[in-house]
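One protein chain is absent from this view; the other protein chains keep their places.
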Amino acid sequence: MNQTASEPILTTDGIPLKVSLQKSERKNKIRAFLLVAPLLVFILVTFLIPIADMLVRSIDDRQINTVFPKTFEVYKKWDQQGLPSEELYETMFFEVKNSEGYDIGKASTRMNYSKSGWKSLLKKSKRKFKKIEEGPYKEQMIAAEKRWGDIDYWKALGVMVDPTTMGYYLNAVDLKFDSNKEIIRQKENRRIYNHTWIKTFKISFLVMFFCLILGYPISYLLATLPLKYSNLLMICVLLPFWTSLLVRTVAWMVMLQQKGVLNNLLVMSHVIADENRFQLMYNQTAVVIVMTQILLPFMVLPLYSVMKTIPPTYMRAALNLGASPLHAFWKVYMPNSVPGISAGCMLVFIIAIGYYITPELVGGKDGQMVGNWIAYHLKTTLNWGLCASLGAILLAVMTVLYWAYNKIVGIENIKLG
Amino acid sequence: MGSSDSFVKFDKVDKSYDGEILVVKDLNVDIPKGEFLTMLGPSGSGKTTTLMMLAGFETPTGGEIYLDGEAINKIPPYKRGIGMVFQNYALFPHMTVNENLAFPLEVRKLSKSNIEEKVKKALGMVELEAFGSRMPLQLSGGQQQRVALARALVFEPRLVLMDEPLGALDKKLREQMQYEIKHIHEQIGITVVYVTHDQNEALTMSNRIAVFNDGKIQQISSPDILYEKPENAFVAQFIGENNQLKGKVKSINGKMCVVKTEKGEEIKSLKVNVNSIGDASTVSLRPERVEINSSDSSFENSFEAKVKELIYLGDHIRTRVEVCGNDQFIVKVPNSYKGANLKEGASVKLSWKASDSRALDLR
Partner (left out) sequence: MFKLIRATFLGLIAMAYASSAYADITFVSWGGAYTASQQKAYIDTWSKGSGVTVENYNGGLGEIKAQVEAGNVTWDVVDVLPDQAITGCDEGLFAKVDQSEFINDLVVPPVSDCVVPQIFWAYTAFYDKAAFPGKKPKRMKDFFDVKKFPGKRGIHTWANALIEMALVADGVKASKVYDVMSTPEGIDRAFAKLDTIKDHVVFWSAGSKPLELVSSGEVVMALAYNGRIGAAILSEGKDFEYIWDGTVLEQEYLVAIKGGNEAEALEFMAHASSAESNAEQAKYIPYGPMRKSSIGIIKKGEPWFITDSGNIDIMPHMPTDPKVLKRAIIADPFWWADNGAEVHERFGAWKGN
């Protein structure tokens, strides 16, 4: 018995069955791969590579090292006590003076992230160094630009010596390296990101919650009404999809501002006094209201498609078995719509967390989200490393949420249709 | 009220969905306690609507429904205490079999041990004791059907409704389930109202069958009477196989009459659903009541016919003949020595008793 079990089974040709099977399957596998290859390439180019690029950028600090290779070598010897030695000044002098092209400009942008002022210091120095012919350089450099005598500028270089840096990530959570590469908190009046993170999650959660509260009954109605009514209602739900995001947002501004339609109606109907108009625009409330309206279809569509598959006989059966309508809904209908709820919530939350235009327009002083800071650094400061680290954190948070969701609810319970 | 003859009573019930067409017209039925009543009819005949009104999912447009003497039009479905088996079982997919069965008991706030015991008993009744912890979708169609049946019965309702419960099963399973349902009904003696469009199902299981067509009950009676003595052409044609000969009433003599076909043959028949001489009529005749080349002289009707087609069906030969101007006339000939001699194109003599041919209305 044992003997026969250990011997491989052969085909009639005498080739082991497993080998033969593999051979015949290989063709199918290659064919299957070729069929998905275009999609694979597409995803690779448009999705995976950009993400990889983002992750690299978030820790990449090589450019600066190509501009000041010698300076950084000498820098490592400096004990950070008192101004650096003549040697360090000298190497810095020559690497600034002899730098060509635009590398120094890019480097100065980078250096300015860790200490404001580097940008103009290098720019002006490059011009003035032309006149300095021979050493010693330390005094002449300080004479040309007195900031060369400011130890803080020298200390700020310390975090750039390594070709990779965690500095952007620290920056993204209100931390930074001090000159000894110890992690410390950002100066209090510059702590902005943690606050923004919390706000971003809070707003996204609220938007998700209100979308669910508002979207569930609509979806139920859509799924249970006869087709001719549900089509009409569906158009109403989808109408926002057909209108430009900007138009919708501006329409809300007209509705909600202090002298806007809603407040005017309330004052006219004497619900509130003229001087007590609600502040509904240019704050977090506005962001939540407007984003809820904009993202509602993303909740309704998965809910609807799941509810459509729940046979009406479930509710009837529950009623028939003696459950009150509320009980029947809660115990029978609701659990069956969970896949739609999950999908809708995930979808809305993921979209909301990266939102940017709406908070920009209606967020006012405290409605700005992480996306707004990413946009700011992307366009204005060109600090793409910080953008990348903020983006990477968003990605990580989403991955963790997805993982947690899978653990708790099970990913197979997501259903988009 | 409350007499044993009308445990369930439909009293002049009308139903319309759109205010223009009545899908149920002037329905009057009394169902005694313990009866197995089947509503049979083609789709759109109003049988399901009638059932839904009884369950409480539809409200009658007119008339009143009584259950055990109580008018129930205004009682919501969850307070009626009626069990129901749905067409696609409607088992809750997110609950185990046990939880499904416990559901009606939990909403009635029974004690835990009591629930457990009843669930076990109900599962025992449908022979699924071992499947309590399975999810419904892990069961076969037949098993799901039994769970649905157990769930409809577990809370000991006064009345059980079944809406084409076997429609989704294959033929063999369906027949098996028919007997099971029949036996359970006999065991616990509960009143059952059953809806189907399958006449075999109706004939197998029911005490009485109500044949629906066009929103009206055409005939309500026990299966044998329904088969043997259809009261109109629709019932005759809908239940079982049936030969129809068309003609006009020539003479009436008490319970009997003579119908004359267009070609002049005179068929002696029972006067069932014709009123006066000259009425157009369909004479209905079961294929198995026709004899071929019989020498027996007790048959009042006897006509020459031509064999058109022979279909071999093992135990009998289905013989299509032309007689009295109808070339779709079917005779079932037993596969005996006599039957084996038939040839297509041969002339034969057909005979039947006047009491087997029923003069009905013209359809």
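Annotations
Here the chain labels run A and B in written order, and each chain numbers its own residues starting at 1.
FYI, a contact is a pair of C-beta atoms (placed from the backbone, for glycine too) under 8 Å apart; a residue touches a chain by one contact, two chains touch by 3 or more.
Computed from a predicted structure; not experimentally measured.
Every visible chain touched by the undisplayed chain in the complete complex is listed here: A. Between the chain not shown and the residues A:T91, A:S219, A:T313 or A:N383, the one that touches is A:N383.
Only one of the listed residues, A:S108, A:T285 or A:N336, touches the absent chain: A:S108. Of the listed positions A:T11, A:S85 or A:S120, the one in contact with the omitted chain in the full complex is A:S120. Mapped onto subunit A, the footprint of the missing chain covers residues 45-46, 49-50, 52-53, 56, 101-102, 104-106, 108-109, 112-113, 116-120, 123, 189-192, 195-196, 199, 257-259, 282, 360-361, 364-366, 368, 373, 376-383.
Please note the rule applied: only the chains that are shown with their structure count from here on.
Between the Cα centres of subunit A and subunit B there is a gap of 65 Å. Of all residues in subunit A, only 311, 313-314, 316-325, 327-328, 331-332, 335-336 touch subunit B in the complex they form. Per the touch definition, subunit B reaches subunit A in the complex via residues 55-57, 76-79, 81-84, 86-88, 90-94, 103-104, 107-108, 151, 155.
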